[in-house]
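Encoded as structure tokens, the structure appears first; notes follow it.
One chain of protein is taken out of this complex; the other chains stay put.
Moving on, here comes chain A:
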């Protein structure tokens, strides 16, 4: 008889596989983008291993490239990764009966796609072996896919002419990531205020305008949500 780990793994792969195809261009673009700011292939592959978070990688590249201070880069990465705090809180009960090393591995491997596809089933299953198989096998597959396609981008970047403004791929990637978030009106407000805030406050020293813009955007989104829901309930 098939173990519940294997049954979980098979179902997890079936759910995650279609989505994972969309990761291929992202991994390649991230690989190219890291090379476009002058990182060596080794440094680029190191970033893929150490960070393993596309949004935080792409978002910090312009800052690394322009020689921004470490704390600004750190804060920006933190903000771009903040959504994982919500994911982590949601999935914590799913892993609470596992050993520390397994919880560490599940944390490092936690990506948007797997959360979107599996959070619901993971929370409903009461078999820890099934849950572990369902989560860890697609997550490791996703990690391998990201690393391998990243390497293709890292070395593929060398054949693209130097004067093709490849760093703009980063801006394209960040724009494309933002679009699906803008389904609700408060999200629009957050994005608009965050972006315009960063533009208008750009003269602030130490590029503080970026962090100030983000903070204003979060606050504006939150206020807009309250204002809109207040109006709707009246």
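By definition in this document, contacts are C-beta pairs under 8 Å (C-beta built on N, C-alpha and C of every residue); 3 or more make two chains touch, one makes a residue touch a chain; residues count from 1.
The working rule: contacts and distances are computed from a predicted model.
> Which one, "Branched-chain amino acid ABC transporter", "MoaD/ThiS family protein", "Dihydroxyacetone kinase-like protein" or "Iron-sulfur cluster-binding protein", is the UniProt name for the chain you do not see?
"Branched-chain amino acid ABC transporter"
> Among A:9, A:53 or A:136, which residue is in contact with the omitted chain in the full complex?
A:53
> Which residue, A:13, A:145 or A:178, contacts the hidden chain when the whole complex is considered?
A:178
> Can you say which of A:13, A:204 or A:218 touches the chain missing from this structure?
The missing chain is touched by A:218.
> Can you work out which residue in A:119, A:152 or A:196 touches the chain that's missing from view?
A:196
> Since one chain has been left out of the picture, which residues of chain A touch it in the full complex?
Missing-chain contacts on chain A: residues 22, 24-26, 29, 39, 43, 46-47, 50-53, 55-57, 59-60, 62, 64, 70, 73-74, 76-89, 91-93, 95-96, 100, 103-104, 106-108, 110, 164-165, 168-169, 171-179, 181-182, 186-187, 190-199, 202, 210, 213-222, 225.
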